[in-house]
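Shown here: the complex without one of its protein chains, the others still in place.
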Amino acid sequence: MKALSHLWSGIKRGSLPVYSLIAVVFLLTPIFYTIIFSFNKSLRRNTVWNSFTLDNWTNICARQDLCSAVGNSLMISLISTLIATALGTALAIALVRYRFKLRSTVNFALFLPMATPEIVMGAGLASLFFNAGVGPGFVPTVIAHVMFCLSFVVVTVKARVQTLDPALEEAGRDLYANPSQVFWKITFPLLLPGVLSAALLSFALSFDDFIITYFNSGSVNTFPKFIYVAAKGGVPAQANVIASSVFLLAILIVLATQISSHFKRKRLQHIK
Amino acid sequence: MAGELSVAGADLELIDVRKDFPGFTALDDMDLHIPAGQFFALLGPSGCGKTTTLRIVAGLETPTQGRVLIGGKDITDTKPHDRPVNTVFQSYALFPHMTILENVAFGLRQRKVEDPLAKAQAGLDLVELGHIGARRPQQLSGGQQQRVALARALVNRPSLLLLDEPLGALDLKLRRQMQIELKAIQMEVGLTFLHVTHDQEEAMDMADTVAVMNKGRIEQMGSPEALYDRPKTAFVSRFLGQSNLFVGKVSEENPNSVSIEVGGAKITVDKKRAEKHTGTVAIGVRPEKATFHEEKPNLGADHVLIGPGEIIDIRFTGVSNQYLIEIPNIGEITVFAQNVGKSPVVELGAKVWVSWKVEHSFGLRDLPDGTEDLG
Partner (left out) sequence: MAFAAFGSSTPTTKGQTKSGRVVLALLLPGLIYLVLFFVIPLVSLVLTSLEAPAASGRIGEYVPGFDFGNYAYVVTKYWPQIARSFGFAFIATIIALLISYPLAYFIGVKARPWPMLQRMLVTLVIAPFFISFLLRTIAWKQLLADHSPIIEWAHQVGFLSPSQSFIGSNAAVVFGLVYNFIPFMTLPLYTSLERLDTRYLEAGSDLYASPSKVFRKITLPLSMPGIISGTLLTFIPIAGDYVNASRDFLGSSNTSMIGTMVDADFLQNRNYPAASAMSVVLMGIILILVTWYVRKSGTEDLL
């Protein structure tokens, strides 16, 4: 009887970790699948495991159209990340640091794009460009990407600005730094982690975007568009290689920052 | 070391300074002069305008009207980074992304002073933290951060050092210790210190001159002793220590004294210790200046005597006993009696008379809140 109740409480205590493990494995399954199939010596379609090969990795640009699509994607993401991060950071600083009329209206207006389905934003921009007589293409795509990244940048940077003690900037002014010196020597370095994670998020959103891009890019191919079109006939293993390397790179960056901040914190506690 | 850092402080003058915020006035036509080299405390409850005053001097706020002069020079329109003033912030505001040494060197680097690191090191040595220059602010205790903030301000040799509740975040014991150190450093470097605090003990302990602020105005200014001995307003009499206040119409006035009538008793104050001689006047006395008697004493005209009343509460605080006495038609009076073993043994409910020397009475300029002018 006692053993049974022990067993029961053990299950109860163990069930949440076990459940979480299963949930995480579930989340990771397609990632493993994608990475594994980047090593598949595929025949026409990369759907059935054939045999192990490194050819896809050594020969990424075997599909010229894939490589140029990835190039376009990188370019679009890079440019829109830069613009969205600059615009969004300025908005975030203004929204946290200054009280002005219509502040809550601006806050709400910046929330709206996040509450708008991609298809609506994509079709809306496409109809604007169409009505304005501007054909879809590279520039409209960048404009669209900046738009949907903007709100996410504002939200991310705002959180960081909120943790920044205004007295630090005042101390800078008090210690003979003029307004631009205060910004570059104090405000910006302290906001940098937030700005960087906003940029990273923005890059990830932009690089992976399909729907809005599909409506506004016209003949400009991007990586997600390439996959979407290829999905009909079969996605080449090189696409898996690209996705896997982007994934591994991103995960490495995240893990490295986490581990370093963990040890930094540990060291601080230690000295105290 | 200290010799290198010490400079003659400059005097500070506020002329007719007013600061309006949307909806209310934080500072109301304030005039203030702080002589060079003084340790000056602005004391008051939160919201009284003391921090606003300090921020106006630092240049972090612009006054709605009025001028600010340091060493005779008008700096009202000077930007904070061009003012010969440094601040020790309430939260210390040490830059978390710089080492302690870089924090202290920040102002020196901004002004392109030669050899900033050596001077910063000297500043850290002054506050006895020379060994932790390589650490980060997060790694220091509150007391250490406070001293770094002080060093960061002092190394710039400002004409005027502003301290915004600098000890507010420290625990009581550390606060008392830092009070002594701060005072010692001020004496050593000879700067003008403007210290803002809500802690009356801190202000009384350190400052040469204390200005008590309330609702955007300076209520009274003077040495700690003078403020305590002769408060001039009801607010000051209660914010600095405790007071028993009596309000009544003047019943008698002669060349030396003024008396009022309260509930049938006569309460007298020396004329030179009274701010107001006619109409309705408030007269006060400190609880430790009053004594009580179990039998009606026979006292001359140099004493005030009221009673009889009833002891309604007794508190033992160690050093003294505090008695609360209710006197019909007059009200409640607090009396402190030193705990020296020979004070009368009284119990709750005992019938007593209260007396004090006329020379200990003080007459106020205004009436306590909630009392009416008796016409």
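For reference, chains read A and B in written order, and residue numbers begin at 1 within each chain.
Throughout what follows, contacts are C-beta pairs under 8 Å (C-beta built on N, C-alpha and C of every residue); 3 or more make two chains touch, one makes a residue touch a chain.
Just so we're clear, the structure is a prediction, and the values are computed from it rather than from any experiment.
Student: Identify the residue among A:Leu125, A:Leu190 or A:Val220 that touches the chain left out of the display.
Tutor: A:Leu125
Student: Provide the residue numbers of chain A that touch the chain removed from this figure.
Tutor: 16-17, 19-20, 23-24, 26-31, 33-34, 37, 47, 87-88, 90-91, 93-94, 97-100, 106-121, 123-128, 130-131, 143-144, 146-147, 150, 154, 166-167, 170, 204, 208, 210-211, 214-215, 223-224, 227-228, 231-232, 235, 239-240, 243-244, 246-247, 250-251, 254-255, 258, 262, 265
As a convention for this text, only the chains that are shown with their structure count from here on.
Student: Using Cα averages as centroids, what's the distance between chain A and chain B in whole Å?
Tutor: Distance between chain centres: 55 Å.
Student: If we count contacts the way the header does, which residues on chain B are in touch with chain A in the complex?
Tutor: 58-60, 79-82, 85-87, 89-91, 93-97, 106-107, 110-111, 135-136, 138-139, 141, 152-153, 156
Student: Would you tell me which residues of chain A are touching chain B in their complex?
Tutor: 165, 167-168, 170-178, 181, 186, 189-190, 268, 271-272
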